[in-house]
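All protein chains of the complex are present and in place, except for one that has been dropped.
Should a chain be cited, it is by its letter among A, B and C, assigned in written order, with residues numbered from 1 in that chain.
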């Protein structure tokens, strides 16, 4: 049983915190939203009035925040984690942020005696609620080993992928593949519809062969039905594709398809679809093909 | 038990014909390659000296040929299937060809009293040998119903996707998704390698989440090891992407990612990789990223 | 003074024929449109009742037709040029068609004793009327030398670019550059507008530097004003980009930007802009950027 601080109790952070409570840990949460902290208390956790209070006495500090600037502020900023956590504490940043920022945050944590891990997740709100997230860990072997039992309360696939920052790098690659796969399925569906094919049957057979993928399994039906309630919003995926294109650029790696998908995701957002599920990339293919949007 | 003609005994056609023999059918094969016909005889089939002889007395004629021109020649050409098959015979073209050619071939067959089906497959040589192919059927309900038991000897997923030509359209969509997915996985792997991530672990976690797909399951290990023995050759996938880009163009459907992948597949071929497995798209990403090819 | 047959009296062919009349040649025209032949007669030419009649007695036969199939039919088909032209006659095909078709047509012409040239033009209806077209010639030196004086009646830049088919290859390259440049200028304009820049001033300064091109000189004003009266229609440019992408594919040349522009041109057409000037690619950038179309 650990004493945990969880900072950031949003769509992902809150159910994760509640799963950690359910696994028997002491969980002290902090968020600027009062309702969110109340929801944590309902789930058996405790609320803190500040990051300082949340971190006080914790063995492990978890952050789950929207983007790189928030992580920098909450961890490195005045009144942040680094100021208040004591040496030896493990800091797990489970946000999805830029790998270079993750590396820098980890360096500063380590310089202050903390033990940093980056641990972004995949699996969405559903996975957070069910405790079935995939977790990509970057950091030291010993630290990973120590937190693994704890992370089993929130995730099912927990993989150590390399030194600090590697978790974020793998998450970036994940978002590249997911975004690209949605676009491919969208192009295929609009193509099949244009030819009057039985798309329901077609999706079944596509899913059963070498073209098979999780998007066909989980999202193709919604795409056929034009149901785009999120799920994972285009706005967020747009942020993530910004991360992967700029990290690839930094490393001198050509991702021509990834860069094109980033343009198409941006186009979806510019057309007002930012709040829809990322499978709404289909609407972009329809727009480009002059087909009436349903 | 049916009396079948199988025309085209190549890498795919031969094991399919042998599986049909094993299922108890009378199979008469024809191919211009003597060794191939001998191999069919070893498997319990019979050889014919001409298309005419193969087709004589058959209830069902199966063609399994490399590309559109061969299908046109074998089915519609002088001395071909259409000249020799009697009214009521079912013709199943299991080749992967252009949907518009499939439609035209079907029309001419129907005009002569034949019952045409297009039935391209997915699953490769392995699937042909094991009888586990995915089969995408275009044609009339009654004809599909009649051949389904027979096709169960060669395929596991057998789906009727629409009128004649639809099987080819779905196959084209299949190749679009497969080619694009390989490219996405290739971009992700080179990106991860550039950052020194543990790619073995990364592939495991990617495969377990929303990015999961059959390429990660079946081909990523070969890509990490730079083992590109086919499998399905880049030359063939290049042909297929030619089909899908031109069919999409014909229908006024935008497939920006598909068209870019077609360029990259063509680039792989132009660099002498046409005989490698399509997963060798990875080498193109390495070339574009200035990384040393292994 | 030559005796010329001109087959195809459309938007381009008619003014070209009239310029040839004005230069003192005997011009016998043929077209399936009666009004077009009447217009040639008004300009001093003569009309023929058939290709046979037009070709009879001509030293030079010019064809100016919409696309590859029409050229094949008019030149090689029954009742066509090849059946009626006598040995030694020069055949100049000024249509814009597929280079491989141009090569085949030339081979068949040569086999029958004709002297074939391919001579597609650039410069549009304006250039045809003013006699200021750019002409790209493929064929033998002697034949080019012989027709050069004659072509000076219709074009200003007349360049021999290689053996038969080369004219069409250069025309294809021309259309690749023109289409791509329009798209680049369109992306730049929408980008500048989004930032509230004085686009009028910006176009002036862009045109004056290394970014300078004929699209900025001739079409940017129309793009700023959203005036897209053709000019050269998107439908025709779409046909031409089909030629260049398939010729590049055939030759194993990667044209990633060309292929993407072809998708965008197809998208413009699918959105109903096929009858607008090709500078209406701007509307596609606006659509993708979620901006209101004016």
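We adopt the following convention: a contact is a pair of C-beta atoms (placed from the backbone, for glycine too) under 8 Å apart; a residue touches a chain by one contact, two chains touch by 3 or more.
Just so it is clear, the model here is predicted, and its values are computed rather than measured.
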item: Residue touching the undisplayed chain, where the options are C:170, C:223 or C:236; value: C:170
item: Options C:56, C:76, C:129 or C:257, residue touching the unrepresented chain; value: C:257
item: Given C:53, C:125, C:152 or C:187, the one touching the chain that is not displayed; value: C:187
item: Residues belonging to chain C that touch the chain removed from view; value: 99, 122-124, 134-136, 156-157, 159-163, 165-166, 169-170, 172-178, 180-181, 183-185, 187-188, 190-192, 194-198, 201-202, 204-206, 208-215, 218, 244, 247-248, 251-258, 260-261, 264, 285, 288-290
item: Where the unshown chain meets chain A, residue by residue; value: 242, 246, 249, 252-256, 259-260, 262-264, 266-267, 269-270
item: Absent chain, residues of chain B that touch it; value: 256, 260, 263, 267, 269-272, 284, 287-291
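The rule is simple: only the chains that are shown with their structure count from here on.
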item: Gap in Å, rounded to a whole number, between the CA centres of chain C and chain B; value: 39
item: Whole-Å gap between the CA centroids of chain A and chain C; value: 52
item: Centre-of-Cα separation between chain B and chain A, whole angstrom; value: 37
item: In chain C, residues with contacts to at least two other chains; value: 256, 260, 263, 267, 269-270
